[in-house]
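A short worksheet on the structure shown next.
Missing here: one protein chain of the complex. Every other protein chain is in place.
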Amino acid sequence: MIRFECDYTEGAHENIIKKLVETNFEQTAGYGNDPYTESAKAKIRKACNRPDADVHFLVGGTQANITVIASILKHHQGVISAHTGHIQEHETGAIEATGHRIITTGNDDGKLTAQQIIDIYDSHMNDSIREFYVQPGMVYISHPTENGTMYTKKEIEDIYAACKERNIPLFIDGARLGYGLMSPKSDMTLEDIANNSDVFYIGGTKVGALFGEAVVITNEAVKKDFRYHIKQRGGLLAKGRLLGIQFDVLFEDNLYFEVSKHAATLALDIKNAFLEKGIPFRYDSDSNQQFPILTKEQYETITEKYSVSYNGELPDGRVVVRFCTSWATKEEDVKALIEDIKAL
Amino acid sequence: MIRFECDYTEGAHENIIKKLVETNFEQTAGYGNDPYTESAKAKIRKACNRPDADVHFLVGGTQANITVIASILKHHQGVISAHTGHIQEHETGAIEATGHRIITTGNDDGKLTAQQIIDIYDSHMNDSIREFYVQPGMVYISHPTENGTMYTKKEIEDIYAACKERNIPLFIDGARLGYGLMSPKSDMTLEDIANNSDVFYIGGTKVGALFGEAVVITNEAVKKDFRYHIKQRGGLLAKGRLLGIQFDVLFEDNLYFEVSKHAATLALDIKNAFLEKGIPFRYDSDSNQQFPILTKEQYETITEKYSVSYNGELPDGRVVVRFCTSWATKEEDVKALIEDIKAL
Amino acid sequence: MIRFECDYTEGAHENIIKKLVETNFEQTAGYGNDPYTESAKAKIRKACNRPDADVHFLVGGTQANITVIASILKHHQGVISAHTGHIQEHETGAIEATGHRIITTGNDDGKLTAQQIIDIYDSHMNDSIREFYVQPGMVYISHPTENGTMYTKKEIEDIYAACKERNIPLFIDGARLGYGLMSPKSDMTLEDIANNSDVFYIGGTKVGALFGEAVVITNEAVKKDFRYHIKQRGGLLAKGRLLGIQFDVLFEDNLYFEVSKHAATLALDIKNAFLEKGIPFRYDSDSNQQFPILTKEQYETITEKYSVSYNGELPDGRVVVRFCTSWATKEEDVKALIEDIKAL
Partner (left out) sequence: MIRFECDYTEGAHENIIKKLVETNFEQTAGYGNDPYTESAKAKIRKACNRPDADVHFLVGGTQANITVIASILKHHQGVISAHTGHIQEHETGAIEATGHRIITTGNDDGKLTAQQIIDIYDSHMNDSIREFYVQPGMVYISHPTENGTMYTKKEIEDIYAACKERNIPLFIDGARLGYGLMSPKSDMTLEDIANNSDVFYIGGTKVGALFGEAVVITNEAVKKDFRYHIKQRGGLLAKGRLLGIQFDVLFEDNLYFEVSKHAATLALDIKNAFLEKGIPFRYDSDSNQQFPILTKEQYETITEKYSVSYNGELPDGRVVVRFCTSWATKEEDVKALIEDIKAL
């Protein structure tokens, strides 16, 4: 069975493994107070062209979402999110467990528009009895989204302008950030992300690391006391250097971008194979997740050889599945898959 | 500088590193649904002689504490803990952030007695207006404690009997469990721990792993829905096999116990060196943490060469420090230290 | 200006005021441990024909909702509610502030069906990765709903059967319960409510009292420790007798039902006046809230003399308003209003 079901089926890029082996018996201070972590932070600041940014390393995505959101919101505030957002759909009420409502809006594609944000913010704040509603206190988006869709630079700029005008921070979940930025269809850079948000994270778990997300904070108010929140939410890794080492390697010689490009390119190869076969998609994704709509027969044929995510059945009986590529996807596996798609 | 400041200054045991390297490019399902995790669970059940136990792997100690405690308590309940407990003293209000009070009691040594638990429970529950107080809903102890002290088998049995009589679960934080069980002064086995608690964890972060704590649940009520809590608190590792692999190695051929014994033995060597020198201790520890009381001069001499934890100054000006040994401590470093103690 | 904007514009029924005056200087124990509270509880148990029920008195509706819901749910659970439910739409995220998600479903009319509850429960519980979603832990409905609509006895029975089959408690918010039960269109009694739910409350604030909601619990598991939750959420009134006295008066000689019938009957008179005028309604309500759709001109004419709630504008420019009657509504005011409706 060849696995395309998700982007975390393997361990880590060989360079990371090599460095972990090399450094294993070094003695360093704990909790991220080590030279590898410092070095990784410096490289990320440079890659973002934001020497003023604070960088923190967390183990996983849900932990990063909890920590960032709870660090920003006051008790009477909620976070605006697409109704398809990861925090709404896949995290067991983790945000509500910190005391906050997720205020959902948006369409089927997984993205929010600046206008949707404005509308939901204004409808909450302009009401004469606005204290009966949760106050929108921040905005959460993902790039790329859960559906693989991507924001354009213009869209992100508009969203950030709307947030700044209303004085609420914008948080970008970048669990798959590399796969978005390095898509051939992307018109954004890491610098654009850093300059059009208050806080975001660079996903490592799905992009070459064993685990780890690099939270980048550019807004002074969000920077303050952030380590308290990491510790309070259980995210302060004792051997913090494990995160530092991994990101230090990923941001050496553009490795993060190269492995991301690898996955995004292979994903578009798969996309094209389906399109050429006349097989439609549930979402129009140009990143590493592809959601073709298969007939039952096609589904059965494909899953004899490949494991994929099952994303539900349409009213007409067809099936939506998800194919993921990753930094570790082998070209030969994609070639085999493409042949099998052609043969469907 | 030789580091004795804590027990997490190195990476992981070489067997673990070796296995991580070997398995790195295997494809497995995520979230702990992989064969390594299954194998590790089976080995731990066997080591505990509790085939009925549920085993879950979490990344770190605070996360384990949050997840276990929030999974047990209802909103109106609190957790009884020593006032020196890790959850009370080192976790940034993580338990309160889940909505629960820590009900503290106990003495200076870091341990609770069955009688203290009974007294605080009964004083809360026998009051005619008991609904004005948080209801004690569980008990949290550490073995060994933050102060290095250890429970005897009899003490743990008495505590567990008191808990059962009052129908509140007992949770044992075993972040350093191996270093307690393998102390030459210990009269307990892992099986004793499993049979005298409702839930406990076997610390890996400080005992040979890169990171990881194995939560073992023997109480049916606590087992139910536990994975929900892991996910909600941000503790469900995407590449869960990383935890499985590590514990699978640690519980192969008694490795966990051997590396623990190594550290505990060296710690007692250090203890004896101080005792022979007539240097007293802040707490009477027989596990891997030793807390000698040094004069300012001794402190300055020692810290020229060794990094230790500074635990505060006594009224007479002397200084309490902490020396930790670990699975990775080199015998030669301990020998050098002992020589330097003699020379003080 | 004659006020029809809500059902809490006056003080309390004169019998209540009279009793408060009479008892003012009596000395009683606090926190509901007084004979008036005992008497009120006994009368309510009798009116429900449930001698086994626990009865508690709280000051207001949001407080009652918070207290009941937080007393039932464990951290990983959420409450199923109509998306129009009071807890979702009017309480500033009070439920999320206790750590729980509201799982919304349902149609535009404000009611839930048994099938909707089954569907949303099963979709959450049957998923192979169900621990990624909040676990439905209870159901919240209102009778009558926020939109004035009412459940039939058969509908409530079906809902309760669905809840029991899935082993999740049913909670009925009865802030306006009297106005529903005493509607000429109702086919339910208070006994039916008590027998088809695990916990519900009888609203006093909107039905004759200065303030107060009587929470009635028939499920043993929900009864346990409920006073802890009242105190923890700030709802234990020092002079608890104030609540006891009010409900003692309301459940003397059917007063609660009589004043409810008064309001419900007048509301239907208003409804008929609009219908005869050919003015449509936003929701088909037979209880004390009526939601006619007015043209801008009609709206302006009516609001010169009557204060109503403004419930939003339709795409065609017409306006939805809410007229409320209550125990205190004067027949002469309704007559004047009906004349003015005729003259529109």
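Letters A, B and C name the chains as they come in the text, with residue numbers starting at 1 for each one.
Heads up, the rule we're going with is that a contact is a pair of C-beta atoms (placed from the backbone, for glycine too) under 8 Å apart; a residue touches a chain by one contact, two chains touch by 3 or more.
What you see is a predicted model; the values in this text were computed from it and never measured.
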Sole residue of A:9, A:23, A:37 or A:71 that reaches the chain not shown, by the stated touch rule: A:71
Options B:101, B:153 or B:318, residue touching the unrepresented chain: B:101
Hidden partner chain, touching residue among A:206, A:231, A:262 or A:322: A:231
Options C:37, C:135, C:205 or C:285, residue touching the unrepresented chain: C:205
Positions on subunit A contacted by the hidden chain, ascending: 31, 70-71, 74-76, 98-99, 129, 131-132, 135, 225, 227-232, 236
Interface with the unshown chain - residue positions in subunit C: 2-3, 5-6, 8-12, 14, 17, 20-21, 23-30, 59-63, 65-67, 91-94, 97-98, 205-206, 210-211, 228, 231-239, 242, 328
Subunit B, residues in touch with the chain not shown (by the definition above): 75-76, 78, 90-93, 96-101, 131-134
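FYI, only the chains that are shown with their structure count from here on.
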Pair of chains with maximal C-beta contact number: A-B
Whole-Å separation of chain centres (CA-atom averages), subunit A against subunit C: 43
Sequence positions of subunit B contacting 2 or more other chains: 98, 228, 231-232, 236
